[in-house]
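The complex appears here minus one protein chain, its other protein chains still in place.
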Amino acid sequence: MAAVEMKSVGAALLSPERIQSTAVWMGTVLLAAWAGVTVPGFASSANISAIMYSTSAVGIAAVGMAFITLSGNLFMLSMGATAAVSTIVFASCLHLGLLPSIAVVVLVGALFGLAQGMAVGVFKTNPIITTIAMASIITGAGSFYSGGLTVVGQGDASWLAIGRMAGIPNQIVLFLLAALVFSFIVERTRFGRELRLIGLNPKAAHFTGLRVGRALVIAYVLAAAAAAFAGALYGSQAAQGNLKLGAGLDFDAIAAVLVGGVAIKGGQGRILDAAIGAVFLAIITNILLLKGLSLEIQLIVKGLVVIASVILGALALGARK
Amino acid sequence: GAKGSKVILLTVTEECEYCALHQRAFKEVASAAGVDVDVKITNYDAAEQASQVDQAIAQNPAAIVLWPADASAIVPSLRKIKQAGIPLVITNSKPDDKYADYWSVFTGPSDLGNGQSAGEAMIKGFAEKKFGTEGKIVIVEGVPGTPPQIARSKGLEDVLGEKAKGIVVAGKQNGNWDQTKATDAAAALFTQVGPDVKGVYAQADNMMSGVIVAAKRAGIDPASLVLVGSNCSIEGVNQIKDGTQYATVLQSPIDDGKYAANAVVDLLDGKKVEKEIYLPHEIITKANVSDCDAAIGR
Amino acid sequence: MMERRAVLTVTGLQKSFGGVQALNGVDFDLEAGEIHALCGENGAGKSTLVRMIAGLMSPDEGEIRIDGNLLKPGQLTSVKQVSVVYQELSIIPHLSVLDNVLLGDPDVGQLYIRKRYAARARQTLDQLGLSEVPLDVEAGRLAIAEQQLLEICRAVMRGARILILDEPTASLSDAEIQRVFKTVRWLRESGTAVIYISHRLPEIFALTDRTTVFRNGRRVLTKPTADWTSEELVAEMIGREVKPAHSVRDRTDLQHAPKVLELKALSVAGKYRPVTLDFRAGEVVGVIGQLGSGANALIETLAGLEARHEGSVILNGAAIDVTSLSAAISCGIAYVSEDRGGKSLFLGAPIEVNLTSAILDRLNRAGVLSLGEARKRALDLARRFQIDGRRLPLAASTLSGGNQQKVAIAKSVALEPKVLVLNEPTRGVDVGARTEIYRELQALARQGLVVLFFSTDLEEIRELSQRVITVFRGEIVNDLPVEETAMDSILGDVVRGPGMARAA
Partner (left out) sequence: MSTATLLRIALLIALIIVFASWNPAFVSGRNIYALMQSFALLGLVALGLSLTMIAGEFDLSVGSMVAVGGLLTLVTGESNLAYGMCVAFAFAVAIGAANAFVVSRFNVSSLVVTVGSMMALSGFAFWLAGGKVISTDNFDPGFALDNPILTIFSWRSLITLAAFLLAGLFTRHTLMGRDIRVIGSKRLVAAASGAKVGLSLFIVFIISALCAAMAGSLLSMSLASAAATTGSNLMLQAVSAAIVGGVALSGGSGSPLHVLIGSLILTVMNNGLSLMGMGATGILFANGLVLMGIVLLDGQLGAWMSERFAASRARHSA
């Protein structure tokens, strides 16, 4: 019985649709093990927590991005703008306390998401262009609000910035929590099932009577809220906000989603794949940093990793044919 | 005369505190002198600035004040301004002196001077924290290839090489003028160089915020290090006040803007103006942090 | 009679996809000047054979010769030799009509000078009844039937020696089909060899000279069409005896069954005039009309696809709102669309997920889906529709067309509707699966459901329905029990309207 279970688990992991994400999961473990042995300083606790910190914000955004990709709407290119504006909102609300300011940030992010979700889900606009346009609008609005200045928060954000639970940074705990909750939402709730079906075939979803518009609105709200929350993490670091903080989130999150193996045509892949994609990229970046390689080499390697993982996924699917 | 004449200020992004304060100060001083100021802003985009220069020339102003988005890409545009016969004040970043013919006045900081002051501050900090004159420091730099990145590091290294050979730069990473990147860069530097880092030079205070976060996360008390930033921006001031950062180098955006405004007003009034006017680079520590507030107008 | 000469010979053709043997040692030949029908259930391998003749796929084994010359595997066959109208519509919507006609024409050089071909294209279009269609309009703006004709025009214009039509009439009305027939016959006269693939037996008998039957990737039998009988053809196609659905039909009198659905002066401007009709529990009603006659608009109104209708729809005595699909569903009207791959199924999702996709709200336990309940319901539906229960975790794309259609219908039946509305319930479905579907629909009706379907297939109307409603140009011509109708009178209603109606 157990053997049968094992076999079917094995078959599932190696099925063409899953092979890319399985490879990335294993790649992450192997890479970490290899670096732990050969890269000096990699396994130090300080470095491991540095990796965790650099994973959290991107990871949370990637998990949010996965909603959009799963729904068949490719990417949300307003995540960076949302995160940047969120750092400002976060800093300006910090005097109210940490929790209230996180709440405000997430709420504002959700509103941005609502606008985009309405456009895409109800008015059937092109998702890529809608989010590009919204990115400009959000950045413009943020700039009017802050006058382009750095906003310094009057309050203590250290719980979020450097706090730890049982030695584990709070940020990474929040990231894992977000990944698990979002994953549960996709795998086990009605909304999640609807979202996946919409991603597979939006027309059929409509004819089946699924709540297409509503599900897309929720997906955009969740994704933008995730981006905003990532912004809160950036903002908490120094209890400050400005329009540059987190502005590069879009492509980091996209890279994580793609490397993790969430299929761009929608409906296929898991939330946790996006999360592991973020971890994988963070580890690679960290190794390059430790080896003293500069930003440019890091970028080149990241780009090649994205292309390689995509080719791997395509080869796996092609092998079936 | 300056009164009633039209001046076009070509400047860079508003999404930068320094730039915003610079622009505000410039407008205040210039308007007070009765100058009609027209502003064109680019988000550090050299191509866009080049076409803004064309546009500005088309408006035929009495003078142009220009903050180059890229000090070398701007040179051909400078020549066009020269050909159009419009007086030009360059502010903040100076193109290569080879082309000094093209502008009337330069006002602004000297990045070399800024780095030198940072070097002095570092030496002072080592003494104050009883590290003596030996130890490892690391640098978190701005976008590679930009003049401030090159000149500030050079200034610091010059001074250290001259006055404190024992203080060695054990590592450099690129923080891209960005707090988040600086956090990762500093975290890597702490891991690479190990626990015996005694000081950090961050080429801008906002990057120093990232360094402090990274130090805390790595379990290092930032106050135990000699942290020297630059620009005297609000992040730095706060960090100095709460004791986490040791020093910064004053480079007042308000002065920067004012100097440029004064230069253009004098130029239009027909007064003689020096070709190069540099900002002072005062070292700011907890003791004189109020200078900073004053310079920034808080 | 002239000596027949084979233009195309296929010998020992083999092709498999993974484990599926799509073609298994097929021999086949085609003679100049003949129209040759290919029949077979879905998945019998007809389209696969066509794709190989066209050079889109290379065979695993075997060879194809045209005029004795061997085709090179992996190379497209010249369209001067073989021209194909594929089963799937292949019109490019953003290109003009002329560009579409010229697509794939080998005479067109790298420099693209349209003027040169305009006159010839015009002539061919006219011949197929597209004389109203200008050459420079975007093809996407044409009606589906016009697009299908355009595609046929494209194939004809290439002047190929062999013309292959793979279910060309699936979306055409009878009048349009007659046009296509005329053109095909004219091509035959000029010596072209034609392969004609269709699931509609009447067309095969009306048009073709010889008929070949495929079953499970093998060629079963080839005979002159005149020597086949309809029953024999069906029997060969499925390899077993099928009982016509008629024989299982209930003869109970429905006159006393309660009225379930009433339409009061229902109309859609520009599509059909006000309609007043009653439907009783247990009725299976076929609505037939040519495309554009308003017949399908009528049933789509009930499904909630015509938001702008007038008049009212009454279900079990209460007026209901059918301005949207979801409103109709929540009132108890379920809809099965005509396009199973495009509008009905999630081909990439497991069959189980497909079966339960319409009833997610019923699997909802405090926001969380109950997977056990889902499995139970899916198994139940699979059993009723004879879908292999062990395949439930597999993707719907792994099913054959007929089985996919069963899933599409089962998924709507899961809603436990009071009225089931179907659009072309068995388009492109083979005879075996068709019978199974008919049987299940009639069983549903016996449980008190109203089954209402639109079809352009006379055979289907006769087989499935108890009551036939014919529509011509937005108006109902006749509404009669199926026993009181004859094939030709239905056809007469549909193509000529009430003027000619049932003179006898």
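Letters A, B and C mark the chains as written, and numbering starts fresh at 1 in each.
Basically, a contact is a pair of C-beta atoms (placed from the backbone, for glycine too) under 8 Å apart; a residue touches a chain by one contact, two chains touch by 3 or more.
These figures come from a predicted structure and were not determined experimentally.
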item: Neighbouring displayed chains - absent chain, whole complex; value: A, B, C
item: Options C:92, C:371 or C:486, residue touching the unrepresented chain; value: C:92
item: Those residues of chain C which, in the complete complex, touch the missing chain; value: 54, 56, 76, 79, 84, 86, 90, 92-95, 99, 103-104, 106, 108-113
item: Residues of chain B in contact with the chain not shown; value: 13-15, 38-48, 50-52, 54-55, 57-59, 70-77, 79, 98, 143-147, 149-150
item: Contacts of chain A with the absent chain, listed as residue ranges; value: 74-75, 77, 119, 122-126, 128-130, 132-137, 139-141, 143-144, 148, 251, 254-255, 258, 264-265, 294-307, 310-311, 313-315, 318
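Keep in mind that, in the parts below, only the chains that are shown with their structure count from here on.
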item: Chain occupying the most central position, where position means C-alpha average; value: A
item: Chain whose average C-alpha position is farthest from chain C's own; value: B
item: Approximate Å spacing (C-alpha centroids) for the pair chain A, chain C; value: 44
item: Of all residues in chain C, those that touch chain A in their complex; value: 18, 325-326, 329, 335, 337, 342-349, 353, 357-358, 360-361, 363-364, 367-369, 371, 411
item: Chain C-touching residues of chain A, taken from the complex the two chains share; value: 188-190, 193-194, 196-197, 200-201, 203-211, 267-268, 320-321
item: Chain B residues within the chain A interface of the complex; value: 13-17, 19-21, 144, 171, 173-174, 176-181, 183-185, 187-188, 190-192, 194, 206, 209-210, 212-214, 216-219, 233-235, 238
